[in-house]
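Got a structure for you, written out below as structure tokens; questions coming shortly.
Here is chain A:
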Amino acid sequence: MNVSGLLGYFATFAIAAGAYSIASLGLNVQFGYTGLYNFGIAAFFATGAYVEGIITGGPSMEHLGGFDLPVLVGVIAAMVVSAILAYIIGIPTLRLKGEFLGISSLGIAETIRLIITNEKWLAGGVWGLGDIPRPLGNLVGPKTYNWVYLGLVLAVVGIIYFLVQKIVKSPWGRVLKAIREDEGVAAAMGKNVYKYKMQSLILGSVIMAVGGAFYAHYVGYLSPESFRPLMGTFIIWAMLMAGGKGNNKGAILGAFVVWGVWTFTEFFVNYLPSGLASRAGYINAIFIAILFQVLIRIRPQGILGGE
Partner candidate 1 sequence: MNFVVNGLILGSIIALGAIGLSLTTAILNFYNFAHGASLLLGAYMGYTVLSEFLPRLGLSGSTFPYLSFGWQMIIAILGSMGLTAVIMIAIDRFVYKPLRDRGSGPLILGMSSLFMALMLRNLVRTIWGPSVHYYSNEIQMVQEFPLGIRMTPDQIFIIGLAILLVILTQLFLKRTKMGQAMRAASDNIDLAMITGIDTEKVVIWTWGIGTALAAVAGVLYGINVQLRPMMGWYFLLPLFAAVIIGGEGNFYGALAGAMTVGIAQEVGTPLLQNMFDSINIQVSMTGYKPAIAFVLMVIVLLVRSYGEE
Partner candidate 2 sequence: MEVREEEVVSIIGPNGSGKSTLMKTIFGLLKPMEGKVCWNEEDISGLKPNQIVRKQMSYVPQTSNIFQSLTVTENLNMGAFIREDDYSDRIREIFEIFPQLEEYRNQYAGKLSGGEQQMVAMGRALMLEPTILLLDEPSAGLAPNLVDMILERVEEINRTGVALLIVEQNAKDALEISDRGYVLAMGRKEYEDTAQGLLDNEEVGELYLGG
């Protein structure tokens, strides 16, 4: 592999890591600052990606859309749909023990996956949804395009980081932290815990959807396979826990580190004996699972530690 190839590889890597850091920031709002356990990140990530694909994609006979609309319209639509989804899942669960949000969000992620798998008219079914355009693609040639898109993604990461940072330092954010530490105390202070949790759940999910939307442009083609629990949910949890829950820099750092580990091991397992090589993806998943167990045992606060 020559230098420009390696650099190109790095750009692709960083774009994916960038999209994941957005999702990881979203999870940080929910879990890191409010203590909400969302085990169904895939639902919001996938919703964001698919809505983006349908809104901005080229017209297709196979599925709904594409409407060929601007990227910004797509992102806003993705945010709205995912906010509604979060609201629906919040109603039955946020008054109850935290486990129920976990279980129900896991359920909604599975249901979303069933919908994108079964409803060919909507999302292309197992054939997937293609022809997702490259934003700003007409500005530069295909060779340098990845760098332009990387710049765009990193800018979005920066904006979201800045906004989340502002939000969690605001009085509203302090209430979230109070809820995370002790719900009873927050309630005793006269705060409507349910309302705050709902707002946090929605905010986080909307951010995840933005991550999904930019992920959609990166891959250019979506299929239900990309939103299996491992790639849609687990890996993002591993990212946040690695970087440090309750720390926005950590959320981003964790995404790059875990995605780096993932890409590296993927690269590495290709050299396994041929019998095992076909199962490399599984071994990689086992590795992520073990990494996570070690993390919560040895360093539950992550690399950077929370606030």
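Points worth noting:
Note that contacts are C-beta pairs under 8 Å (C-beta built on N, C-alpha and C of every residue); 3 or more make two chains touch, one makes a residue touch a chain; residues count from 1.
How were these candidates chosen? In short, all candidates are chains of the complex that A comes from, given by their letters.
As the structure is a prediction and not an experimental result, all values here were calculated from the model.
With chain A as reference and 1 or 2 as options, the touching candidate in the complex turns out to be 1. The touching residues of chain A, when paired with candidate 1 in their complex, are 37, 39, 91-96, 98-100, 102-104, 106-108, 110-111, 114, 117-119, 121, 229-230, 234, 237, 276, 279, 282-283, 285-286, 288-290, 292-293, 296-297, 300.
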